[in-house]
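Removed from the display is one protein chain of the complex; every other protein chain stays in position.
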Amino acid sequence: MYRGREGQWAFFLHRLSGIAILLYLLIHVLNISAAMWGPEVSERLFAIEHTPIFRIGLVGVIAAVLYHALNGLRVILMDFTAWGVRLQRELWYGVWLLFALFFVPALIKIVPEILRTMGVI
Amino acid sequence: MAIRARRYSQARAQAGTNLELAWWVFMRVSGLVLVFLVLGHLYMANILINAGDVDYNYIARRLSNTTWKIYDWVMLSLSLLHGMNGLRYVLDDWVRDARARFWTKIVTYSLAVLVFFVGSMSLLNHDFSKGLSENTRLEHSEGTR
Amino acid sequence: MAHQHDVIVIGAGGSGLTAALYAAKQGVDVAVISKLYPTRSHTGAAQGGIGAALGNVEEDHWEWHMFDTIKGGDYLTDQDAAEIFAKEVIEAVLELEHMGLPFDRLPSGKIAQRRFGGHTKEYGKAAVHRAAHAADRTGHMILQTLYQQCVKHDLTFYNEFHVTDVIVEDGMAKGVVAYELATGELHTFQAKAIVIASGGYGRAWKVTSNAYTLTGDLQAILYRKGLPLEDMEFYQFHPTGLFPLGILLTEGARGEGGILRNALGERFMERYAPTIKDLAPRDMVARAMYLEVREGRGVGPRKDHVLLDLTHLPAETIHKKLPDISEFAWIYQGVDPTKQPVPVMPTAHYAMGGIPTTLNGEVIADDKNTVIAGLYAAGEVACVSLHGANRLGTNSLGDLVVFGRRAGTAAAKFAKSADFHDLSPDVTGDSRERLERIRNSSGKESVAALRGELQQAMQDYASVFRTEELLAKGVTAVAELHERYENIGVQDKGERYNTELMEALELGYLLEVSEATVHSCLNRKESRGAHAREDYPERDDKNWLKHTLVYKKQGKVGFMYKPVVLGKFEPKARTY
C-alpha cells in the first residue's frame, strides 16, 4: 500500500462513499417507485427494509452521504480558493469534526429505534 | 468523452472540447444543490420521523404534494446525473480495456436511464392522491393527468 | 542497428543542446546521443549564474569581462577566445532570455545580476554585479530552457545511449558507435559532422561536486587514439564544497555577502586578497583554505575544514536567493545556514583542460593546429582555452552557450558541404570487443574498489597543492591501477540496463584521463592558476607561458606545446 497521507484517504473515501450512495440510490428509487404498483407490493418491500440489517445499512448510507457531502464541500473550497489547498489537511479534519457533530446526534436518535425493533430494549 | 487514447499524442488530437470542463463544473454545482436536497431529505426521513415507520401511506401522502414531487424529482435527476458521471470517472480510471469499458458503460447507463424513467413515472405520472383519499387499492393503470 | 544524421551531437548538457539547436537552425538533420536523459545532465547542477557584461545593475563593459577572464586564467587564457567570449556572451544571455529562461529580475524588469569571484570593474578595482542568475539554480534553468527548445524544434534524441567510440580515420571524423543501455545493442551512427559535448571528469577525485556519471569518456576515447588533450594539469577545486561530501555551495553565497572563517572566527581571506577578499578567484581561495587548515586553524574535531558564514545575512535573502544550497546544508549536514555557519572544504569541480579546439570548436590534432575534418567539441570536455589556468565562476555556463553555438553552427555548415563517409563493416569491432571482454571478465579486482583507490590517489597526489614527490607517486599509482584494471571481474552478464558494465567502462575512461592529468601536472614546473607546485611556487612566463598537449603513443605519454594567444593584456603579477 502506498503511504499517502490525508489527501489520498480523503479521495479514496470520497470515491467509495460516492459509489456506495449511487448504489443505494438506484435501489432506493426502485423501491419507492414500487408504490405505483400498489400498497401490497410496497409494504412487502418495506417489510424487508425495516429489518434490523437494512436499518443498520441505512445508518451506513447516512454516514456515507454525510462524509461525501462534507468532503465534497472541501473539494469545492480547494477548487475555488487559494487557501483551500493550503489548508486541505485542516479542512479534512474539519470534515470529520462536522461529521461527528451531525452524525452522533443522528445515531442517538436512530440507534434506539433499531434496538427497539430488535426487541433489545 | 471516453478515453480512447492510450498515448498523449492521441489525446492531444482528441482534445478541443470543453465537455470535461462542463462536467467538472456540473459536479460542483450539483453537489452544492444536493447538499441541501439530500441532507434535507435524510433529515426528514430519518430524524423527523422514525425511518422504520415509513410505509406506503407515508410515501403516498408525500407524493401527492406538488412541492415534494418537484423536490424529489430535482433530487432524483441531479443525484442520478451526478452519481452516474462520478461512476463514469471511476470506470474511466479503473476499466482500462476500451471494449470492456464501453460495454460496462452501456449497461450502467441503461440501468440509470431505467431507474430515472421508473422514478420519474412514480413522481410525475402517478396519482397517489386518489389512493390516499380512498385509502384503498389503487387502479394504477389510470391516473394519468 | 545503423543510423545516419548530418550532425551528431554527443552529450545533452548545456553545450550539447546549444550546439544541436544552432546546428538545426542551419537546416541540417541533427541527432543528440546522450548516456543520460538530457535533463539529467550535470549542467543542471550549476547554481550561481552566467556572467555577461549586461550592465543592468551598474556600469559594465565586455572589455572588463575579457580582462577578468584573462587575469583569472593567470594569463594562460587565449586572448582571442576571451574577446569573442566576452562580447558574444551578452547576446547569448539575451537569447536565453528570449527562449524563456526565467532569470531573476530587478525592479526595472531587467535581468538581475550578482557579484561573483574574480569579476571586477575597471580592470580590478572592485567586485562588479555581472552574474545573471535564476536563484541558485541557474544551470538547471539553462538546461531546462535549452531542452524545451529542443522539444519545440522536435530534435532527434537517443537517450541512454553510451558512446563507446568515435570513428576518426584519415584525419576525418566519420561516425559514432554507441551502446544502448535498454537493450545492450551496439548502434552505429554515420555522420558528416560530430560535436563532442560530453562534459568533465570530476569523478577522478574522491571529493567532488561532479555527478557520478562525469567520467571523462570522450576525452579518454580520443586520448586512446593518440590524439592530444590540452592543459590537463589545470583542474579547478571549488572552495566551498559542503564538507565532507563535496556537494557544491555556490560562490554566489559569497557573492551575496557570505564570509569564510577559520577556527578563530577570522575572516582569513582579508590576508590573502585584501581588495576583493572572499570573492578572490577560486584557486586562491582554495589554497588559502588549505593553508589555514595546514597551519592548525581548521575547524572541527580533526581541524580539517573551515566555515562559510551566512548568519549575518537576512534570512529572507538566504531563502530567496540561495534556497537550494540552504537545503543541501540542511539535508546533508543538518545545518541551517541562517543560524549556523556551514562546514566547507575545496571540492574537485571543473576541468579547464580537455580536447583542444579552435575558436569554432574544430578539434585540433597536434601542436600545429591541424584540425580533424568534421570533428568538433564544446563545453567542459573541450579546451578552446578560454579559462586558461583557472576558470572564473559563471564563465563555464557562458562558455557552453557561446562556444556550443559556434561549434554547432560550424558543424552544420561543414555538414552541408560534406558527404557521408563509408564506414568499414567492422566499425563496432573495437567497442564490441571491449564490452565483451568486460562482460565476460571474471578477474578478482572489483571495479568499485579500484575506482575508490584511484579517487583516493588523485585526492592525495593531485589536488590543490602539488609537489614532484606527490605527483611521481600519483603517476605510479595510476599506472598500477591501469594494470590491475586488466584483471577486473563483473557479475552482471545481462543485456538489459547492465549498469555494472557501464561503470566498468567508465572506470577505464577515468584511468586514462587521470593518467593524462598526473603526467601533465608532473610535467609543468611552475605554479600558475589552479596548478600550485610547492616546489616551484612562482609563475614562470619565460618557460611556461604555453599550453600543454599531452598524448599517448604505444602506451607512452608524450608532450607537445602550443603558444598562448596573447593580445591587449600583458601578463602581469596576479594580485587581488
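Chains here go by letter, A, B and C, matching the order in which they are written, and residues are numbered from 1 within each.
Simple rule for what comes next: contacts are C-beta pairs under 8 Å (C-beta built on N, C-alpha and C of every residue); 3 or more make two chains touch, one makes a residue touch a chain.
The working rule: contacts and distances are computed from a predicted model.
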UniProt protein name of the chain not shown, from "Sodium ion-translocating decarboxylase, beta subunit", "Na+/H+ antiporter subunit C", "Succinate dehydrogenase iron-sulfur subunit" or "Branched-chain amino acid ABC transporter permease": "Succinate dehydrogenase iron-sulfur subunit"
Chains in view touching the one left out: A, B, C
Contact partner of the left-out chain, one of C:446, C:467 or C:523: C:446
Omitted-chain contact residue, chosen from C:125, C:152, C:267 or C:525: C:152
Residue of C:16, C:44, C:117 or C:408 touching the missing chain in the full complex: C:44
Sole residue of C:417, C:491 or C:543 that reaches the chain not shown, by the stated touch rule: C:491
For subunit A, the residues touching the chain missing from this view: 1-8, 10-12, 14-15, 75, 78-80, 82, 84-86, 88
Those residues of subunit B which, in the complete complex, touch the missing chain: 1-3, 5-9, 11-12, 14-21, 23-25, 89, 92-94, 96
Hidden partner chain, residues of subunit C it touches: 36-37, 39-42, 44-45, 94, 97-100, 102-111, 134-135, 137, 140-141, 144, 148-149, 151-152, 182, 211-213, 245, 247, 324, 327-328, 331-332, 334, 446-449, 490-492, 494-500
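Rule of thumb we're sticking to: only the chains that are shown with their structure count from here on.
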Inter-centroid spacing, subunit B versus subunit A (mean Cα positions, whole Å): 16
Geometric centre distance via CA averages, subunit C-subunit B, whole Å: 66
Complex contacts: residues of subunit A adjacent to subunit B: 15, 18-19, 21-22, 25-26, 29-30, 32-33, 35-39, 42-43, 46, 49-50, 55, 58, 62, 65-66, 69, 72-73, 75-76, 79, 106, 109-110, 113-114, 117
Footprint of subunit A on subunit B - complex, ascending: 28, 31-32, 34-35, 38-39, 42, 46-47, 50-52, 54-57, 59-60, 63, 76, 79-80, 83-84, 86-87, 90, 111-112, 115, 118-119, 121-122, 126, 128, 131, 137-138, 140
